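The structure under discussion is supplied below as structure tokens; questions concerning it will follow.
The complex appears here without one of its protein chains, the remainder shown in place.
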Amino acid sequence: MSTSRLETFADGVFAIAATLLILNVDAQIEGSEDLRHQLLHIWPSYVAYAVSFLTIGILWVQHHTFMEQIERTNRTFLFLSVGFLMGVAFIPFPTRLVAENIREEGAQAAAVAYGITLIVMAVMFNAVWLYAAVGRRLLKEDADPRVVSGITRSYLPGPWIYLVATIVAVVHPTAGVVLFAAIAIFYVAESSLFGRDEAPS
Amino acid sequence: MSTSRLETFADGVFAIAATLLILNVDAQIEGSEDLRHQLLHIWPSYVAYAVSFLTIGILWVQHHTFMEQIERTNRTFLFLSVGFLMGVAFIPFPTRLVAENIREEGAQAAAVAYGITLIVMAVMFNAVWLYAAVGRRLLKEDADPRVVSGITRSYLPGPWIYLVATIVAVVHPTAGVVLFAAIAIFYVAESSLFGRDEAPS
Amino acid sequence: MSTSRLETFADGVFAIAATLLILNVDAQIEGSEDLRHQLLHIWPSYVAYAVSFLTIGILWVQHHTFMEQIERTNRTFLFLSVGFLMGVAFIPFPTRLVAENIREEGAQAAAVAYGITLIVMAVMFNAVWLYAAVGRRLLKEDADPRVVSGITRSYLPGPWIYLVATIVAVVHPTAGVVLFAAIAIFYVAESSLFGRDEAPS
Partner (left out) sequence: MSTSRLETFADGVFAIAATLLILNVDAQIEGSEDLRHQLLHIWPSYVAYAVSFLTIGILWVQHHTFMEQIERTNRTFLFLSVGFLMGVAFIPFPTRLVAENIREEGAQAAAVAYGITLIVMAVMFNAVWLYAAVGRRLLKEDADPRVVSGITRSYLPGPWIYLVATIVAVVHPTAGVVLFAAIAIFYVAESSLFGRDEAPS
């Protein structure tokens, strides 16, 4: 019934998915010819690495935050969590697609695949949290209702924000990708700078 | 004698095996030509990813459940656990075979390899649990006999169910693979929906 | 000063090194032609996977056992542990060499590389343990001297046993590889069957 093994498993998936991202950068270097030029040319790989690592880092922090409110688990909650982690572990794949194709013909397909992954993942994230929070099903007895509804309010827009960015990516792939980056950076800036230091984290 | 390091190691193997599955999807994309078509064409990879991730997730939940009943470990138990985890860590390999070959000539070999992996893994899983449970060898003093025999009853059919699915896969590979997916989905649905919320997990 | 983060890090390296072994099996399948034949033909990969997974599992159990005796860490102990884990994480590489070359011209080089890896790793393992145990430098106050000297006695032969197997591998690679497998299996059988159930583990 305790939440500690879920946290170990989840932290493992977060850490591995984030660390595997470097394999995508690695795969862009072909042979040894003109290495300096190659290293400069693959700059979208570095950006994609940073954005996806940061996105996974944000998910980890958010997971961390909401697990603080949760007292116990049950089967449904564990399987919803597995579904959410399935989305997290998927992120390295569209990350490589974007890094490899953003300057090519396949930019649209890659950016949309990235967006769909984030939408599905954000929907699952909401499902996990709402399952635990609705009717305070799995919450700690002393979980502050304002904190709980604050978490709910901050997660609900996630899928819609990613949906908008994905629609932008259909029309203009590069603009969509810039939006994905901007969402991550804005989230970090906003939650770090504006009075959240006191928030449970 | 404590079980905590076994859980850390096991959770690590579960998390890594599940997260490595994405490399199989990744490997299906060749170059950048007609990316949109490629992304649609490799749909069996997504299904295989989801089914194997879910199967590993189920194993993790089940491992979680039975470790709750266990007080201490010994050498034999640890080595049986290593054997079981050897099966879990093997799953990404036949998953890729199925994803790559289900529409090709090699469908039968791939589906049977997948089935054999699951059979071996399920046999090892039973061996681990039965070693701990028979004569209450490693169980907690207060482990409820009904919970213990409930766990035993729910694990024993595992190898047989996978054996049947594997035999089906010999005759009709696609039907076998559909069965592997159905087994995972049925398990999640059954254990989530039918009054298991109160079960220790 | 506590040992818990060392255990988390070590368990991570053990779990990842063991789980990465499957990538070696994966790499043996080339394309989709005559998959059934390929799957049978690469049987040395399965054996190599099992032997290396088991070897890493044994190291994990042994690490588990001796950490039970240890009260605290210091810098030297942590860096010796890093050196030992460097050996553990190296194992997947010679494992693939053996799997790929045991029936080829390169069998000798592969088997010797495997042996040297195990020798270096076993030497480091002894260094870690002896550093902690000599003069009871880092041991728990209540560590039983008989258990401590029992651990020392059981680790000291490790490098020599692997040295003998490596010398055999120089003369006859396949015999050497059979020895590596036999050492792992013998260890598991011996420590599981002969009255070790009461030992701390």
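Which chain is which? They are A, B and C, in the order written, and residues in each are numbered from 1.
To be clear about the criterion, a residue touches a chain if its C-beta (ideal position, glycine included) is under 8 Å from a C-beta of that chain, and two chains touch if they have at least 3 such contacts.
Note that the structure is predicted; figures quoted are calculated from it, not measured.
Among the residues C:G12, C:P159 or C:G176, only C:G12 touches the chain that is left out of the figure. Summarising the interface, subunit A meets the missing chain with residues 7-8, 11-12, 14-16, 18-23, 25-26, 29, 32-36, 39, 49-50, 53-54, 57-58, 60-61, 64, 67-68, 188, 191-193, 196-201. Within subunit C, the residues in touch with the undisplayed chain are 1, 5, 8-9, 12-13, 16-17, 20, 23, 73-76, 78-79, 82-83, 85-86, 89-90, 92-93, 96-97, 100-101, 104-106, 108-110, 113.
One rule holds in what follows: only the chains that are shown with their structure count from here on.
On a Cα centroid basis, the chain most remote from subunit C in this structure is A. Summary of the copy comparison: rotating subunit A onto subunit B for the best CA superposition needs 90 degrees, to the nearest 5.
We define each chain's centre as the mean of its Cα atoms; on that basis subunit A and subunit B are separated by 25 Å. Centre-to-centre separation of subunit A and subunit C, using mean CA positions: 36 Å. Counting partners per residue, subunit C has no residue that reaches two or more other chains.
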